[in-house]
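The complex appears here without one of its protein chains, the remainder shown in place.
Should a chain be cited, it is by its letter among A, B and C, assigned in written order, with residues numbered from 1 in that chain.
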Amino acid sequence: MSEQEPVRDVAQLGHVEMLSPRPADTVWFFTEILGLQEVRKEGQSSYLRAYEDPYEYTLKVTESAQPGLGHASWRVASEAALQRRADVLSQSSLGRGWNDGDYGHGPGFAFATPDGHNMELFWDVQYFEAPAETRTALLNRPQRRPNRGVPVRRIDHLNLFTSHIDEDTEFYCRDLGFKLREVIVGDEDNSLKASWLAVTALSHDLAIMPDAAGASGRFHHIAYWYGAPQHLYDVADLMRDAGVVIEAGPGKHGISQAMYMYVYEPGGNRVELFGDAGYLDFDPQPRTITWKWSEVPGRGDVWVGAALPDVFWTYATPAIEAPSPVAV
Amino acid sequence: MSEQEPVRDVAQLGHVEMLSPRPADTVWFFTEILGLQEVRKEGQSSYLRAYEDPYEYTLKVTESAQPGLGHASWRVASEAALQRRADVLSQSSLGRGWNDGDYGHGPGFAFATPDGHNMELFWDVQYFEAPAETRTALLNRPQRRPNRGVPVRRIDHLNLFTSHIDEDTEFYCRDLGFKLREVIVGDEDNSLKASWLAVTALSHDLAIMPDAAGASGRFHHIAYWYGAPQHLYDVADLMRDAGVVIEAGPGKHGISQAMYMYVYEPGGNRVELFGDAGYLDFDPQPRTITWKWSEVPGRGDVWVGAALPDVFWTYATPAIEAPSPVAV
Amino acid sequence: MSEQEPVRDVAQLGHVEMLSPRPADTVWFFTEILGLQEVRKEGQSSYLRAYEDPYEYTLKVTESAQPGLGHASWRVASEAALQRRADVLSQSSLGRGWNDGDYGHGPGFAFATPDGHNMELFWDVQYFEAPAETRTALLNRPQRRPNRGVPVRRIDHLNLFTSHIDEDTEFYCRDLGFKLREVIVGDEDNSLKASWLAVTALSHDLAIMPDAAGASGRFHHIAYWYGAPQHLYDVADLMRDAGVVIEAGPGKHGISQAMYMYVYEPGGNRVELFGDAGYLDFDPQPRTITWKWSEVPGRGDVWVGAALPDVFWTYATPAIEAPSPVAV
Partner (left out) sequence: MSEQEPVRDVAQLGHVEMLSPRPADTVWFFTEILGLQEVRKEGQSSYLRAYEDPYEYTLKVTESAQPGLGHASWRVASEAALQRRADVLSQSSLGRGWNDGDYGHGPGFAFATPDGHNMELFWDVQYFEAPAETRTALLNRPQRRPNRGVPVRRIDHLNLFTSHIDEDTEFYCRDLGFKLREVIVGDEDNSLKASWLAVTALSHDLAIMPDAAGASGRFHHIAYWYGAPQHLYDVADLMRDAGVVIEAGPGKHGISQAMYMYVYEPGGNRVELFGDAGYLDFDPQPRTITWKWSEVPGRGDVWVGAALPDVFWTYATPAIEAPSPVAV
């Protein structure tokens, strides 16, 4: 392999562990409103999947005193890719070593990001096998469309707050092979403000945005995917009467071009719902779209729709400033 | 690189050369109905692009006595990847050697598929630069949404007839690194009938289906992408009154899960319009969905919507049997 | 009131009584797939409502040896309007006299159409009052969006087979004040073949089509309304795996311009689902759109989408020819 060729060892976002002080309510939200299925409950954790997620689960909800990110787990491209990345990470101060895996996947190599988010890489994975009663005649779909809530189809991406935007961005690109799709930079000094990063053809699998509170390791949101904008309005109908707080949207982002809606699950974490695919980028030659900070409001953040509220830029979990918008 | 790791040297469908006996009408169809832009006209050829195609063009329309495929051109993942694939292809009887490139891209390595379709690989490419009057404030979009027709956003995939389904499928997977996403096999003998192949996260970048006439090198369709199902109905309104023949749809495929509509451009070639992304597959471990031949009608071919007409399974360009459905 | 002014005494389709040999399965279909609510069960009948129907119910399912129409019930514009229409109907051979009403509405005046369909007119009606747990903060909506199936919003229209197209059309217009929105006539003789009739701004509240079997009093379909085309595809996903037979669509009608899908409920009756409003006609001056019989296929019946299958034009309930398409 030529030195100039990009690293392509990380394949996709595998699952996210979300911490919740109200795990039963969090599971209610994901199952009854978003149509996910709880495939397992063990100790303080529940494992959940959307109906087109191919693996056993994409969301692990774990009880905790505060909401936030437990860890994020990425699936690599091959067994060899796992070893290559583990070697690279072991040589840095961020490697945390091998673990035995978890329910639904094999051995993982754990690491921390420069900002302190816990992550891991894994290869072996358990595919979901639907029982007869939820099996579908649509052979490329892991199970039937659920008949409750307005069901999301699959996990989409992860968004984190960081106080180490430069180090994080460099780390994801250099050590993990992320492509830097879009960035926001300061108008005057070109200093990096936010990054959208991808290992797939999605506009982004991961975004990192500045933590206004200067904290570390905080969680902004996880996104699930509908594919049809109409479903954002459908699920909003359920949410309005079920007391789920909608923070923003539906609208169309400039960055990513995706149709979005942001809501709070009852445990206090933000969840994004994607109404379409936004743009897909198959160009193998990484090119980065650069937005000046002043170009973002009403253009990069929102191409069609109302301005995002201030809380979008300041609230993350665990919350630092009280009160939480969830209590509103 | 471990031997077990898949080849990932071909990155995406770059462009397709479509032959047309009525090139002016073909260009009218793509520009006035589908909103493409003619970026260049040279000799017997016109070069066209959809408004979110990042490169200079994705469609080359060339005058010819018969409709059909001129060639298909794939962009590779790197300069090194181009050399690796050229080496592999040169060792087989299918390699046709290097060319100097064409308008909009650098040197290409030409080859024929086992069924005789002309293709090439290239790396260097010219990105589209919009003139000031069509530049958009949406920085990740190459140009403004056109204000004519119901504009498609980007090229999606290619579909070919073949009389060498086994050889073709093996060739694409082994020599070019395609993943075999879905197949149709005979109920009794498991013989391969049709293949959907991908180099990206799309359900397929290329499909090959049996040529009922036993011919070689024929073209079934090229697909452009809308992303919104509504646009299929919008463009159908224009087509009905403009005399464009709609062959099938809108409907939802089982294989690919995509929202489709098939039409004939005035030169006689079939064009598919995709109303959404269907499923996206980020799993790095190739798994092939297998449909029995008997499971396809009204399920694999069409999950929601009417049965595809017989002509869908028999007509390709150049046409063998008269009369062409375009004359209907 | 001037003599030239149109009769406007019939206001809307109130409810339809559908006969079913499998009433439990029929109710399952309407509640679990289409999201209706069973508000009452009494004797051999169940009363059902869609979530935006303002009255207590719009569908009465009654057990019967054969599927078909029990009766259709129209709400009039006022108490005086009811008396006026009763007077007119009493003077013809079609009047059947007053009844005491039924669950959910007051006294009705019954009549038969020339083809023998049982109908009634009523004025007093019981509005639905949602219990606290299904009440919504959206004050103009009678109850929350249900969280099961893909819920339809309200009743839309009724479609009947007739062997008395001339007499029926004249009767509905003259005695009940329907506007004749669209008709199909023979190419040679201009003989009436089918009629679309409205008392509201909808393209039609009632359609009558020729009974190919020459029978009388048969039922073609009842339509419920979604308002969003996406929901046709959503509910189709449920139907495919639940064994519900989809007869035709989704597609866009020429006549009415509405987005349609036709399915069979388990009792054997056809049900149409409307994905949008089609056109609305507020013109107070009745103008009739005339389609020649030869203009209907692929244009009047279907503007966008596949041809309707033959069974659409021949099957009605009670079925005359075996086997029923439901058994397919």
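Please note the rule applied: a contact is a pair of C-beta atoms (placed from the backbone, for glycine too) under 8 Å apart; a residue touches a chain by one contact, two chains touch by 3 or more.
The shown structure was predicted, so the numbers you read here are calculated from the model rather than taken from an experiment.
**Q** If I consider the whole complex, including the chain that's not displayed, which of A:250, A:267 or A:318 touches that chain?
**A** Touching the chain that is not displayed is residue A:250.
**Q** Could you tell me which of A:89, A:194 or A:236 touches the chain that is not displayed?
**A** Considering the complete complex, A:236 is the one touching the chain left out.
**Q** Residue-wise, where is chain C in contact with the chain that is not depicted?
**A** Those residues of chain C that touch the unshown chain are 1-2, 4-6, 8, 11-12, 52, 54, 75-81, 137-141, 153, 182, 200-203, 227-229, 254-257, 276-277, 279-285, 289-291, 295, 299-300, 303.
**Q** List every residue of chain B that touches the chain not included in the displayed model.
**A** Counting over the whole complex, chain B touches the hidden chain at residues 32, 136-138, 144-145, 147-149, 228, 230-231, 234, 237-238, 240-241.
**Q** Name, in rising order, the residues on chain A that touch the hidden chain in the full complex.
**A** Touching the chain left out of view, chain A contributes residues 229-230, 232-233, 236-237, 240, 246, 248-252, 259, 303-307, 309.
One rule holds for everything that comes next: only the chains that are shown with their structure count from here on.
**Q** Once every inter-chain C-beta contact is counted, which two chains account for the most?
**A** A-B
**Q** Give a one-word verdict, same or different, on whether chain A and chain C use largely identical residue numbers at their interface, taking over half shared as same.
**A** same
**Q** Whole-Å distance, chain A centre to chain B centre, using C-alpha means?
**A** Distance between chain centres: 31 Å.
**Q** I'd like the Å distance between the centres of chain B and chain C, where a centre is the mean of that chain's Cα atoms.
**A** 44
**Q** Averaged over CA atoms, how far is the centre of chain A from the centre of chain C? Could you give it in whole Å?
**A** Inter-chain centre distance comes to 46 Å.
**Q** Considering chain A alone, which of its residues make contact with at least two other chains?
**A** In chain A, 137-138, 228 touch at least two other chains.
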